[in-house]
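A short write-up of the structure that comes next.
Here the complex is missing a single protein chain, while all its other protein chains stay put.
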Amino acid sequence: MMKIEIRTEPFNPWSEIESYQEQMQKDGQFGAMASFVGSMRDLNEEEQVTEMQLEHYPGMTEKHLMDICTEANKKWDLIDILVMHRVGEIRIGNPIVLVCVWSAHRAAAFDACRFIMEDLKSKAPFWKQETVAGGKRWVEKNTSG
Amino acid sequence: MMKIEIRTEPFNPWSEIESYQEQMQKDGQFGAMASFVGSMRDLNEEEQVTEMQLEHYPGMTEKHLMDICTEANKKWDLIDILVMHRVGEIRIGNPIVLVCVWSAHRAAAFDACRFIMEDLKSKAPFWKQETVAGGKRWVEKNTSG
Amino acid sequence: MSITVKYFASLREILGRSEDSLEIGDGNITVSEVWKQVAGKQKSLPDDVLTVINMEYVKPDAQVKDGDEVAFFPPVTGG
Partner (left out) sequence: MSITVKYFASLREILGRSEDSLEIGDGNITVSEVWKQVAGKQKSLPDDVLTVINMEYVKPDAQVKDGDEVAFFPPVTGG
């Protein structure tokens, strides 16, 4: 099972996880839940960032994230996966990405959560444009995790 | 910064993370948050489990968790850590443990969260006693993650 | 044959458009040849530009077929 969602408006990762977990109705089956939330910082490459635009390739983004979650489901014994990603205008402190993985035992949840995040950072078609004092600039590259 | 808490009553990990993060007032500083929640399963060693008692060594538990978080703070560049652990009577699906780590970049949050969980599982003085069809039994050993 | 070509992020800004619809007489064309058509004949595909057909990453020498959606974009920076 998995859910992939691209959001154009701010979201609260904690209430998203909570309500997704509720509708799963798998209480007692999962013993482990590993999650990651990436949020917008006010500093990048030693410059103050005031705003950010997140662009994506509609269709390919969802397809790519679905493919990577399917791969994770094959590699590990997972119960469910929730992936959410913001696009549009992001403000400082806003959650950008949420990856949440449920499994019976902890190793699978930890490994799969990180695997999905690393793939998302290196291959999912999203692009950040930051607003700094000198104007707007495209972020050129993600650092490897 | 860090907070360690032993809870005798059920807790909601998502609202705990949310309210802890709010009072941190570090929005814009952390770009990464990795968390782990361990919950009670209804099955262990192929037997149905209906209830669980969690015993701990008061004082040593808090001290040990504090020590391990201090060690994590030395090993990685972290912003904050929240650790919560249940004791007492646990019901199926109840959260047992929450480890949540905030940092500027994702590798530190992922690594530290897992490091703290592995240490907690192997060294923090907690003991589980399960109720199964045949009566109560002490869980003998945690599997390594 | 007819194909759609999409551009994203900085590449979209450099080219000044987000999409092209191309009619190509020759049925034998690779992704990097599509790039030369849209970016100007003398410009070869930059090393860091990612190449996609129908929402799957492909190598620059991948063959494009009638009806394909081709995309070019810079390194991704999501998450």
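Read from first to last, the chains carry the letters A, B and C; within each, the first residue is number 1.
Methods note: contacts are C-beta pairs under 8 Å (C-beta built on N, C-alpha and C of every residue); 3 or more make two chains touch, one makes a residue touch a chain.
The model shown is predicted, which means the values in this text are computed figures rather than measured ones.
Peer 1: In the intact complex, which of the presented chains make contact with the chain not displayed?
Peer 2: B
Peer 1: From the list B:4, B:82 or B:120, pick the residue that touches the absent chain.
Peer 2: Missing-chain contact among the listed residues: B:120.
Peer 1: In the full complex, which of B:4, B:17 or B:54 touches the chain missing from this view?
Peer 2: If we include the chain that is not displayed, B:54 is the one touching it.
Peer 1: Against the chain that's been left off, what residues of chain B make contact? List them.
Peer 2: Contact residues on chain B toward the absent chain are 38, 54-57, 59-60, 63-64, 85, 96-97, 117, 120-129, 138-142.
The working rule: only the chains that are shown with their structure count from here on.
Peer 1: Per the centroid of Cα atoms for each chain, what is the distance between chain A and chain B, given in Å?
Peer 2: Once rounded, the distance between the two centres reads 23 Å.
Peer 1: Roughly how far is chain B from chain C, going centre to centre by Cα mean, in whole Å?
Peer 2: Taking the average C-alpha coordinate of chain B and of chain C, the gap between them is 48 Å.
Peer 1: For chain A, what residues touch not just one other chain but two or more?
Peer 2: In chain A, residues 38, 117, 121 touch at least two other chains, as defined above.
Peer 1: Give me the residue numbers in chain C that touch at least two other chains, ranges are fine.
Peer 2: 79
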